[in-house]
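The structure under discussion is supplied below as structure tokens; questions concerning it will follow.
Here the complex is missing a single protein chain, while all its other protein chains stay put.
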Amino acid sequence: MYFDYLNALVFASVGFVFVFINVIIGSIIRPRRKGTQGLEVYECGEETLGDAWIKFDIRYYTVALVYVIFAVEIGFLFPVFGVFGDIVSGQTSTIGNLALVHVLVFVVVLFFGLVAVWAKGDLDWVMTYKAREWEPSRPRRLPLARTVADLEEEQSATDDPSGDDTDEGTTSEGAEAPATA
Amino acid sequence: MNLMALEAATTGNAFTELLGGIAPEGTPTWALWLGAAGAGVGILVAFVSLVAMFSVWLERKVSAHIQCRYGPMYAGGWHGWAQTLADGVKLLLKEDMIPLGADKPLFMLAPALVLGAIFGALVALPLAPGFFFADVNMGLFLILAFSSLTTIGVVMAGWASNSKWSLYGAMREAAQVVAYEVPLGVSLFVPLMVAGTFSLTEASAAQSGWFGMHWFIFQNPFMLPAFIIFFIAALAETKRAPFDLPEAESELVAGFMTEYSGIRWSFFFMEEYAAMFLMSAVGAVFFFGGYHSPLTALFPEEATTGLLYQLVCAGTLIFKSFVGVFVMMWLRWTLPRLRIDQVMSMGYKYLTPLALVCVLGAAIWETIFA
Partner (left out) sequence: MDDKLQKPFYAALGVITLGLLGWGAASAGAQGIAFGLFTALTLGGSLICVWERSVVRSAFSLMGTFTGVAGLFLLLGADFLAVAQILIYVGGILALILFGVMLSPPDLAERKLSRVLGGLALMLGAVAWVGSKVAGTVAWATTDELPEPTTKVDEIGVAFLDPEGYVVPFELAAMILTVALVAAVYIARRKASDLTDPRAEERA
């Protein structure tokens, strides 16, 4: 057992190191050109506005929450189903068909949980939250090229109040927040 | 070196055995293990690189022919077979760019994490009866765990880039993989029940009967729906179309890898193709007979330890995996991309309940008929 997992560990570290080896080889053999133009964050040719480290939407959180529960369930059921066939055929245990009842109860109970969450509408994706405008409580360390607030001042009152958030619906420091009426 | 002495003597790993046959008497076991690990590592790196290179070439060819084009035709001569090789050299020679606003350490760490996870997952895959890197007792569970590790690498890449495109792509990737890991795991309970083992080696060996067609997919009526669910979830796990929202090029530029270029970028590509291959291989092992086919059944009993048999077995599994990879490529040019809310509702509202129903049905079937 230890040998097999050791192999897994060795291979994972090889994959890890492989990347850095290639990067180093590349840095040795490639021609050197210095320039800063390419180092800007890509924004479709426009000047880069602010940074992307924004407050993200809660709907992703719900998805991950449901996953954690089901990951634990998978963890419980994996060993059970690995031996299920042997148990019901009476090879490894004397429980026999009672095993089916136990498994049925387990899965059906979890199924009810899924149904309950579904019925409450928590599995629905499109829930339009209006995000609160966020202001940094302390001055930020990272340099900002130009904040969204600057931009809004420049093109004052051109915002459409019905600004929809069809996609992720996140706000980049109030970029998509409802405009003040 | 008691840790290795314990195992190296008992393992059926082909490299250890091969080296044990060649090495002079009295070679310490740790040297044998080191040799076996070295050979395994060399083979694995070469294998993953070859699979990725061939897959990239295949992808370009398949997409070209579906669109009535030729695709790459010049590099190397015959149908542009060396195109990926040339691309690889080009990528190695490209400028190594890290955006100014990026989180530099995480930016450099992310591709390594992603590739390390996929290499670790490939350990559990047996290509032929004696041709495996490690006979992990819980191979399937290990593959699931390692493939969930790649998600963290992708989120890291997206966040460290400090680009809006990257962040959106990374968050979508995380949400999507998290949502589809559930039906993936649950649908695999069905073959697990039939196989009675987590080890991919044992599962492959169990499917040899009746001209090598004693495949799990024929063992239980719930296997086919389980496979369909598995395949859809595998598409989402490997971020292939129609689930390629994390790198949707028409809306997110390149998703989480927008800021990556050159050799660093190529590792994400390598991971994607290795993951496609791995998922197809897991499907082949747990649904379609592993390395068994009528061709391997032709070998008489005493020939099944020979090298030729091993090679035919490995060829069979690789062929089956590439059939899966081809179907994934075919789907990419057939189906339009889904929306994020469609992806999410499909994962939790349709695939997960269906997979649970499949598992219950299969459990009842196993109890009554098997």
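Order of writing sets the labels: A and B. Residues in every chain begin at 1.
In this section, contacts are C-beta pairs under 8 Å (C-beta built on N, C-alpha and C of every residue); 3 or more make two chains touch, one makes a residue touch a chain.
In this text, all values refer to a predicted model and were calculated from it rather than measured experimentally.
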Next item on the list: Write the list of subunit A residues that the hidden chain touches.
Entry: 1-2, 5-6, 9, 53-56, 58-62, 64-69, 71-76, 78-84, 87, 92-93, 95, 98-99, 102-103, 105-107, 109-110, 112-114, 116-117, 120, 122, 127, 129-134, 136-138, 140-142, 177-178, 180-181
Notebook entry, point to check: What is the set of subunit B residues that contact the non-displayed chain in the whole complex?
Noted result: 1-4, 6, 30, 103, 106, 137-138, 141-142, 144-146, 148-149, 151-152, 155-156, 159, 171, 174, 178, 181, 198
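Here is the rule we use: only the chains that are shown with their structure count from here on.
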Check: Could you state the distance in Å from the CA-based centre of subunit A to that of subunit B?
Finding: 21
Item checked: For the subunit A and subunit B complex, residues of the former touching the latter -> 1-20, 22-23, 25-27, 29-31, 33, 36, 38-44, 48, 51-54, 56, 60, 63-64, 66-67, 70-71, 74, 77-78, 81-86, 88-89, 97, 99-100, 103-104, 107-108, 110-111, 114, 118, 123-126, 142-143, 167-168, 172
Margin query: Taking the touch rule as given, give the residues of subunit B at its contact with subunit A in the complex, in rising order.
Written below: 3-4, 6-8, 11, 13, 33, 37, 40-41, 44-45, 92-102, 108, 111-113, 115-120, 122-124, 133-138, 140-142, 144, 146, 159, 161-168, 171-172, 174-175, 178-179, 181-182, 185-186, 189, 192-198, 253, 258-259, 262-264, 267, 340-341, 344-345, 348-349, 352-353, 356, 359-360, 363-364, 366-367, 370
